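Structure in structure tokens, see below.
With one protein chain removed, the remaining protein chains of the complex are shown where they sit.
So that you can tell them apart, the chains are marked A and B in the order they are listed, and the count of residues begins at 1 in each.
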Amino acid sequence: MPMIVLFTDFGSDGPYVGQMKAVLAQQAAPETPVIDLLHNAPRFNVRASAHLLAAYISAFPADSVLLGVVDPGVGDPQRKAVAINITGRWYVGPENGLFDVLAARAMAAQEKVTCWEITWRPENLSNSFHGRDLFAPVAARLARGEMPPGVQIDWPVSVAAANDLPEVIFIDHYGNAITGVCARNLSPTACLNIGEQIIMRENTFCKVTEGQVFCYKNANELMEIAINQGNAAHELGLSIGSRIGIHQ
Amino acid sequence: MPMIVLFTDFGSDGPYVGQMKAVLAQQAAPETPVIDLLHNAPRFNVRASAHLLAAYISAFPADSVLLGVVDPGVGDPQRKAVAINITGRWYVGPENGLFDVLAARAMAAQEKVTCWEITWRPENLSNSFHGRDLFAPVAARLARGEMPPGVQIDWPVSVAAANDLPEVIFIDHYGNAITGVCARNLSPTACLNIGEQIIMRENTFCKVTEGQVFCYKNANELMEIAINQGNAAHELGLSIGSRIGIHQ
Partner (left out) sequence: MPMIVLFTDFGSDGPYVGQMKAVLAQQAAPETPVIDLLHNAPRFNVRASAHLLAAYISAFPADSVLLGVVDPGVGDPQRKAVAINITGRWYVGPENGLFDVLAARAMAAQEKVTCWEITWRPENLSNSFHGRDLFAPVAARLARGEMPPGVQIDWPVSVAAANDLPEVIFIDHYGNAITGVCARNLSPTACLNIGEQIIMRENTFCKVTEGQVFCYKNANELMEIAINQGNAAHELGLSIGSRIGIHQ
């Protein structure tokens, strides 16, 4: 039984996620788990969101269906609706770059990436809530093992999209600053710097004293800047988009 | 299989929703979906909440059971517990006006509205958490197709409750200001104004340039004030209760 995983910028406490889940509850098989991965993906920032999604999705089963909506161009009729299969997992959403990092990395690894443009449209399609009206029904259908009406298309993803993003891409609840730098691309002794400030590297929180700034490979294998029992983003003045350096 | 839909002012991140869901998980049929529609309904503002609920509920199936608690008079023993059937859908909660907009509109459309006062009481009824102790068990029972002990009562809803509310009734995660004005009651060329400022109308976000203020019919058919890639509530100084004008 596949699960449906939600990744949006809708906000977790507003009225949008529930409406989308009502569609999924009606149209997916009743026992399909629907999991909220993130509903505060960086707003209007598809690039940071794409790097976050690429890191987080590996925590989910290989046959998950990912429904992803982070869209600065809401309601653009020119924008295609796509269902992309990357290494066996389905990704559904607007074609706007959210899946590019994943796809470019899969292609670089010689894995299979295929893209369908979804031509199916619901009877009632609002101008502004395609997540509910279009993408949720498509995700439900894919989770049932059916292919919605569509045509396979070429999908020219830039090779450069596979590269790390040396920026802060998320600030979590603790104030930890997650970067778009994959730990596997660094030497084990490399650390990060913010301008002139070198951020020492440790394995985890309990290795540093309270109040100490450090960076570490987080549980999704991204380099993250934290303060033990403190708020790194606040203390260091970091926000989404802050540039990060790599100090070999 | 009906779904149970939750609409409260409990806050989505506090300890109240989970306690209510534990009751539903035990007392409803195991496969009943429980969907969070909203847990930050306008606090102490039943009127704005009633207009929001009236707009959002149509996104849910006709046989849903809506459990709604937005209550400035928590724990008032004089307040009746009601289960109201409006056009086939059940609404459960305190009798305090939250369902009046829906009921008045249904009555105006000659649809069937019946109201039961719930006389059943649980063995343990706290003074302040009727959502968990009283309304959740009633909603679970209705979702199982059973009627909890109660008596049918007259329910004198004011005809005026059907009217639009020309105010901001919700500010969403993006800063969009949702009004209590139904788009269907406006001419297609009418737009909104805030004091002297006329807000131009468009179909959706991609029709306006970045930073532009506009209003549009949102996906729940309410008029909404937004800024493309900006925060309208912040820029325009809007909050729940701000008066809105209609500019024909």
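Keep this in mind: a contact is a pair of C-beta atoms (placed from the backbone, for glycine too) under 8 Å apart; a residue touches a chain by one contact, two chains touch by 3 or more.
Just so you know, these numbers come straight off a predicted model, no measurement behind them.
The residue from A:P33, A:P149 or A:G241 that touches the chain not shown here is A:P33.
The hidden chain makes contact, of the residues B:D76, B:E111, B:E210 or B:E235, with B:D76. Residues touching the missing chain, restricted to chain B, are 9-19, 21-22, 25-26, 30-31, 40, 43-44, 72-77, 126-129, 132-133 (touch as defined at the top).
Chain A residues in contact with the hidden partner, per the touch definition given at the top, are 1, 3, 5, 11-13, 31, 33, 35-40, 52, 56, 59-61, 64, 170, 172-174, 203-207, 216-220, 229.
Assume only the chains that are shown with their structure count from here on.
When chain A is fitted to chain B on its Cα atoms, the angle of the rotation, on a 0 to 180 scale and to the nearest 5, is 120 degrees.
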